[in-house]
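There's a structure below that I have some questions on.
The complex is shown incomplete by one protein chain, all other protein chains being positioned as in the whole.
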Amino acid sequence: MQLGTILLLLSPLLNLGIFRGTLISGELFSVLLVDPFAAIDFMLAIKEIFMPLVLGASILVGFYFIVGGRVFCGWVCPIYLLSEFMLKLNKKLAVFHIKPSATFKYYLFMIFLLLSLVTSKPVFELISPIGIISQNIALGIDRPQAQFGKELGSSGDIADSGYTSSLMTESYYDWQILFNNSLWLILLILLIDVFVSKGWWCRHACPVGTFYTLLGKYSPVKIKIDSEACTKCNECFDVCLPSNVLLAPVQGKTNWVIDSSCTNCLNCIDKCPENALKVSLKIKKENVS
Amino acid sequence: MERRDFIKRSVAVSAIGLTGGFSFISLLGNNKTYYFRPPGAVEESQFLAACIRCGKCVQDCPYDSLKLGSLEDGINIGTPYIEFRDVPCYMCADIPCIAACPTTALNHDLKDINSSNMGTAVLTDREDCLSLNGIRCEICYRVCPLTNKAITLTKHPQSITKKHTVFEPVVHKEICTGCGICENACPLDTPAITVLPTERGDKAAHYILLREQQS
Partner (left out) sequence: MSTLDRRDFIKSSAASLAVASLVASCGKKQEGDSNAQNVGGKVDQLGIKWDKSVCRFCGTGCGVLIGTKKDKVVATKGDPDCWSNKGLNCVKGYFLSKILYGKDRLTKPLIRKNGKLTESTWDEALDLIASKYEEVLKRDGSDGVAMFGSGQWTVFEGYAALKFMKAGLGYISKDGVGSNNLDPNARMCMASAVAAFMRTFQSDEPMGSYEDLEHADTFFTWGANMAEMHPVLFSRIMDTKMKNPDKVKIVDLGTQYTRVSEESDLYLEFKPQTDLAIANYFIHYIIKNKLYDKEFVDDNLVFKKGETNIGYGLKDGGADIPKTAGKMTKISFKEYKKFVSKFDAKYASKISGVPVAKLEEAAKLISDPNRKVCSYWTMGFNQHTRGTWVNQLVYSIHLLTGKISKPGEGPFSLTGQPSACGTAREVGTFVHRLPADLVVKVEAHRKIAADIWKIPVEKINPKVGKHTIEMFRAIDNGKIKLLWVQVANPYQSLPNLNRFTKAAMEKDVFIVVSDVYPTRSTEVADVVLPSSMWIEKEGMFGNAERRTQHWDKIVNAPGEAKNEIWQMIEVAKRLKIDSKTTVADKIFTYNEKTFYKDMWEEYRLFSLGRAKDLAPYDVLRKEHGVVWPYVAKNDKTDFTDVWDGIENTEANDYVSVKWRYNAKYDPYAAKFIKDHPERTFKDGIAFYKASKSDYCATVFAVPYEPAAEVPDKKYPFWLCTGRVLEHWHTGSMTMRVPELRRAVPRAVVNINPDDAKRMGINRGDLIRVKSRRGEVVFPADVNGRSVPQKGMVFIPFFDETRLVNQITLDCYDPISKEPDYKKCAVTIEKV
C-alpha cells in the first residue's frame, strides 16, 4: 500500500514526470498538493493567506473528505506502515503498556496549532515524522544529476584500453545515499511503539492523523460489518492500528465502523476468517442500536 | 521469568534512551553561525516561519547545491541551505528552487537570478589570499558568474619585486549575489574569500560618501 507512496517519492529518479516533492508538499502531474495540516500550520505562523497553498491543500481536503480522512494514514503515510510492523513486535516485546486518553490527541493538536501561532514557526513541521521520512526517501538517494557538466562523460570514440585516466573514470558526484540524522526521531517513535505504548504515535499523537480524523467524520466510504457472520474471534484487532474503532461494530453496537479514526486500511477485511467485513458506501445516517 | 523481564526492560530503556540521547546530542551538535538560503529567500525570521520544510526546492536543485537541515541544525531542521564550499549556487536562469516553493519562503516575484541576494562574498583572509601576495591567481574573479561586475580587480604595485602587479579582487556588495562560486573555487585549503550575510557594516543613511557622490 504505502509502497506505492514510496515508489511515488522515488519516481523523480527515473524522470517520469509523475510526481515530485514530499508528503508535505508535492506535485502530482504538475498539480501542486500541500498537506492541509502543514498549510494551516504555515498560515498560523506567517499569519497571512497564500492562495496557491490554500488551493493545493483544498484538493487534498476534498479528496480525503470523500474517501475517508484517515485513508491518508492507512494508504499513504509511510510512518503508519512502519507502525503497523511495530504492532507485531509490540505483541512480543512490550514492556510498558501506557495508553493515553482518547482526548490526548485533540489537546496535542491544539497545542501544536497554538505553538505555531505564538512562535511564528510551523512547529509541527519541524519534527513531523511524515516530512522527515518522505524527505529522506525523496532526497536520500541522490542520482548524479545535471551537474555543471559532471554527467556528460565523453563523446566520440573511446578506446577501451583497460587503463583509463582517473579524470575519465572519476565522477565528482555519484549515486549516493544521503539519509540525514533526523531519522533518529523516527526511530524513537518506533521504539516507543514497540516497548512502551502500542501505536502511540499514530493512535494518540500525530496531529496530521487528528486532522484527518476530524475531516473523515462524514466521509461516505466506510467499512461495514456483517454482525451475523462475525464470530467475535477478535483477530481483526491484531492488525488494526487504531484498534478501538472496531470495538463498537464487533460488539454488535453498529454495522459500520463509524469512528473516523479508522484509516480504511482494510487490514481487517483481509484478516477476517469469516469474510464478515467489507467496504461500503454509507450514505444514509444509521442509528446506533 | 523475572530475569527475562529485567533484560527486556533494560533493552527497551537503553534503546529508547540511546536514541533519545543521540537525537538530543545531534540537536547540540552544530555550531554554524549562518544558514545561507536559496535565492529569493525572504528575511530569515520570515523564512523560518514560511518554510514548511517540504524539501521540494532541495529536490529540484539541479546541482545539489541545496542541502536539507537535519536534527543538528536545530530550528533549521528540514529547511534548505547552501554550503558554498561544497556546492555553490550555480544561478540557474529559471530558478527551479523558487518555482518549487509552495509557500512564500522564497520570493516568487524574483525573476532575474542576478538580482538575488543570498549573501555577499568577502575577502576574509587578506593575508593568505594568493592574489594579494602577487601570485597570479584571481580565480574568484574569473569564475564569478557576474564577471568583472560583482568582483573587479584593483591593481597595486608588487612591493617586493617592484616589477609586478598585485591584482586585488574587490567584491561589490550591491552586485554580488552571494552565489558562493568564488568561495567554492578558492584554491586555498580554507577559502580566503567567503560568503557572509549581506547585512553587515551597513552604512547609515545620514552621510553620503564621496564614492557615492561620484556615481
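We call the chains A and B, going by the order they appear; numbering starts again at 1 in every chain.
Methods note: a contact is a pair of C-beta atoms (placed from the backbone, for glycine too) under 8 Å apart; a residue touches a chain by one contact, two chains touch by 3 or more.
None of the values given here were measured: they were computed from a predicted structure.
Visitor: Could you tell which one of B:20, B:145 or B:197 touches the chain left off the display?
Guide: Checking the options B:20, B:145 or B:197, the one contacting the hidden chain is B:145.
Visitor: Give me the chain B residues in contact with the hidden chain, please.
Guide: Residues of chain B in contact with the hidden chain: 90-94, 130, 134-139, 142-143, 145-148, 155, 157-158, 160-165, 167, 184-188.
The rule is simple: only the chains that are shown with their structure count from here on.
Visitor: Going by the contact rule at the top, pick out the chain B residues touching chain A in the complex.
Guide: So the residues of chain B in touch with chain A come to 8-9, 12-13, 15-16, 19-20, 22-23, 26, 45-46, 48-56, 58-60, 62-64, 68, 70-72, 75, 77-78, 90, 100, 102-104.
Visitor: Looking at the complex, which residues from chain A come into contact with chain B?
Guide: Residues in contact with chain B: 12, 20-22, 24-27, 32, 34-35, 38-39, 41-42, 45-46, 48, 50, 52-53, 56, 93, 95-96, 120-122, 125-128, 131-132, 134-135, 138-139, 142, 145-148, 173, 180-182, 184-185, 187-188, 191-192, 194-196.
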